[in-house]
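Note that one protein chain is taken out, while the other chains of the complex remain in position.
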Amino acid sequence: MLNAYLLLFLILTGWVTGNPDSVVSAQPRDIHPPTRIVTLAPSCAEIVAGLGLGDKIAGVTQYTDWPPRVQSLPKVGGFTDFSIEAVAALKPDLVVATDDGNPSDALRRIERLGIRVVTLKLQSYGAIEESIVTLGDAVGRGQQARHLVAEMKRVEACVAARTRNVPHPSVLLAYEMAPIVTAGAGTFTDQLITMAGGASITHDVATPYPRLTIESVVARKPGVIIVSSMNPQLDTKRWMEWLRKWPAIPAVQRNRVHIVDSTNVDRPSQRIVIGLELLARTIHPTLFAHGECRAELP
Amino acid sequence: MPRGAAVVSERTRFFATIAVLLVALIVCTVLSLVTGAMPIAPRNVVSAILHSDPSDINNSVIRVIRLPRVASAIVVGWALALAGLCFQALLRNPLASEYTLGVSSGASLGAVLVALLHIAMPLATPLFAFGGALSTIAIVIWLSRARLAFETNSTILAGVIFTSLANAALSLILSVVSPNELHTFFFWFMGSFANSEWTTLIPVAVVVALLSIVLYAFAWQMNALGVGDDFAAQAGVPIERTRTALFVLASLLTAFVVSIAGTIGFVGLVVPHLARLAIGVDNRKLIPVAALGGAALCVAADLLARTLLAPNELPAGVVTAFIGVPVFVMLMRRRR
Partner (left out) sequence: MIELRDVSVAYETSQVLERVSFRVQRGAFTGLAGANGSGKTTILRLMARLHTPHTGEVLVDDRDVASYSRRELARLVSGVWQRPSLSFGFTARQIVLLGRTPYLSPLRWETRDDEAIAGKAMEETQTAHLASRIASTLSAGELQRVFIAAALAQQTRVLLLDEPTSFLDLRQAARLSALLKRLSGNGITIVCASHDLALLRRHATSIVILADRQASTTTPDALTREMLTRVFDIHEEEWYA
C-alpha cells in the first residue's frame, strides 16, 4: 500500500511537469481608465507604473518597491496569501494580478465582489510583452504599452546582436545557496539566461525549480555562477567564501562568481530588460562594459 | 426512583455547558462578521445578511467572504470534533483523533490527487478524500498489527508514521509542481477557511448534519463500547457492525470537511477531551457539547488566523496547532 502511494506519486509527478498550465488571459472589456488600482505582485505594480498609471496605485503586496512611491502604500499581504478583504477595503476599480503565483480561486472571489480583475500571463518571458499590451489596451494606454514593448525589443535585439558571435559560457543562476535552488527548462529565468548569451547548466532539467547538490554543480562545471540575492551586501562575502572551497568548479577557479540583486532578475515586467543587460554584462563583462544597450524606460 | 442530587447537578452542568458554548460560538461568529480589513458597521452587517445588494461592496464582502467563511469554520469544527470523539470511542484511547491517526492527512492526499490529475468530476474531491481516509485507516491498523479493537498507543504511533509519510509525499509534490500551484497544495496540508464558497459548503453542511444525526443514534452503543468489547457484546451491541459503521462515519466526516478546508489539526483531539472534562463520558451529552465546542474553536481560530498578522493570513491549521499541542502534551502527561 505504501509502495503503491509512492509509485502513484512518481507517475503523477511525471505527468504534472509535462503539462503546461491553463492560464487566465486578460480580457479587454470596456475601456475606461482606472482610478484606484491594487497590484498583487511586484511585477504587476511595475507594469502598471510603466503604463503611466503609477500614481493610481492604491495598494500593493509585500516586497513591492518600484516605483518608489508604492513603498508607503497600504499592503494587502503576500502575493500568495493576500487578504481579499484588505483588497476590497481599498475600494479599487481595478486589480492587476499575475498567473504566476496569485491563487486563482482568490482572484475569482475578488471578481465576485464586483471588482474588475485583469490577470497577466507572466510565466514565460514571451508572455510578458503580450501581457503589457493586453493590460495597456484594457486601461486605455495601448499606445504607452506598445512603446514599452518596442523599447524591450530594442534592448533584447541589442543584447542578442552583441552576444551572437561569441561562445556562450555555461551558467548556474541560483536563487538560494543553501540548498542550491536554480531554474529548470522552460522557466522565465532559463529563457533570460539564454537571451543574455549564457547556457544554463540546468537547461535540460524538467523540474521547474530543481535543487542541486554541490556535487552536481561540480559535475556540471559552470563557467559562471550568478547568485540572485535579496540582500547582496549581506550574502556576497558569505557565498564567495563558501564557494572558494570548491576550486574544481571552473567559475570558482576563474573568479567568476557574481552576486546580483534579485529584484533585477526575478520580476517579469518591462524592467526585466534592465536585468537582461545586467545578466549579459555579468556573463560577458567585456562586451557590455559601458551599458551599451541601456534601456530607456519611464 | 427519586433522582439523586448528583443526577440533577449532572443535568445542570450539561445545560450550563451547552449554554456557555452557544454564547461563545455566537460571540465568536459576531466578532468574525464585524472584524476584517474593511471597517463595516454592525448595522450594515445585519442588513447584508438580510438582503443582497451586489452594487454595495460592503454588502458583497459580508455575503461573499465573511459569511461563507464563518459558516465553513462552524461546519468544519463541528465535524472534526465529532470525528475525533468517534475515533476515541472506537479505540478507547483519548489520544486518538482523525488528526493523530493520520486520517486527515490521508484525506488530504486523496484531495491532492484530484488537484494533481485535474479531475473535474463533481464531488471528486470529497470522494477521493474519503478514499484517502479509509485507506489510511487500513494502513494504520495494518501498521499497528491490531484488530479494530486495539487499545494501546501503537495505533497512534502508526498514525504518526503515516502522517510523516504524507508530509514526505507533500514535499515530493512541492519540489516538482510549478510554483504557481504551490499555494493550492499548501492549502490541503495547512488547512484554511479562506477558500469557502457556498457552492461547496452547502452540500458538505447537509452531509455533516445527516452524519451527525446518524452518529447520535449510535451514542448509547458508543457508551457500551467504552466499557469494553466483551461487556458491550454481551449487553446486546453487535460489535463488528457498530465498529464498522462508526469507522465509516468518522472517516466520512473527516473526508468531507477536509475537502473544503484541508487539514485542520488538533480540533478532533482536544475538543472531545475538554468536553469530557466538563461533562463526563456519556456520549449522548458529549456529541452536542463536542460539536458546539469544535465549531466555536474553529471560528475563534479563524478569527485569530486572519487578524494576528493582518493583512497576511495564517492558515487556520497553524492556529489550532498552537492551541492543540499544549493540550496534547498535557494529555500525554496525565496519561503517564
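Per-chain residue numbering starts at 1, and chain names A and B are given in the order in which the chains are listed.
Here is the rule we go by: contacts are C-beta pairs under 8 Å (C-beta built on N, C-alpha and C of every residue); 3 or more make two chains touch, one makes a residue touch a chain.
No experiment lies behind these values; they were computed from the predicted model shown.
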| item | value |
| --- | --- |
| Chains still shown that are in contact with the chain withheld from the display | B |
| Hidden partner chain, touching residue among B:Val61, B:Leu82, B:Ala111 or B:Val237 | B:Val237 |
| Residue of B:Val46, B:Val227, B:Leu308 or B:Val329 touching the missing chain in the full complex | B:Val227 |
| Hidden partner interface residues of subunit B, rising order | 1, 4, 6-7, 92-94, 151, 216-218, 220-221, 223-224, 226-228, 230-239, 276, 280-282 |
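As a working rule, only the chains that are shown with their structure count from here on.
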| item | value |
| --- | --- |
| Chain centre separation (subunit A, subunit B; CA means) in Å | 39 |
| Sites on subunit A touched by subunit B in the complex | 1-2, 5-6, 8-9, 12-13, 15-17, 19, 21, 62, 74-78, 80-86, 88-89, 91, 99-103, 105-106, 109, 112-115, 123, 207-209, 211 |
| Contacting residues of subunit B [partner subunit A, same complex] | 36-39, 54-55, 57, 60-61, 64-66, 109, 113, 116-118, 135, 138-139, 142, 165, 169, 172-173, 175-184, 194-195, 197, 306, 310-313 |
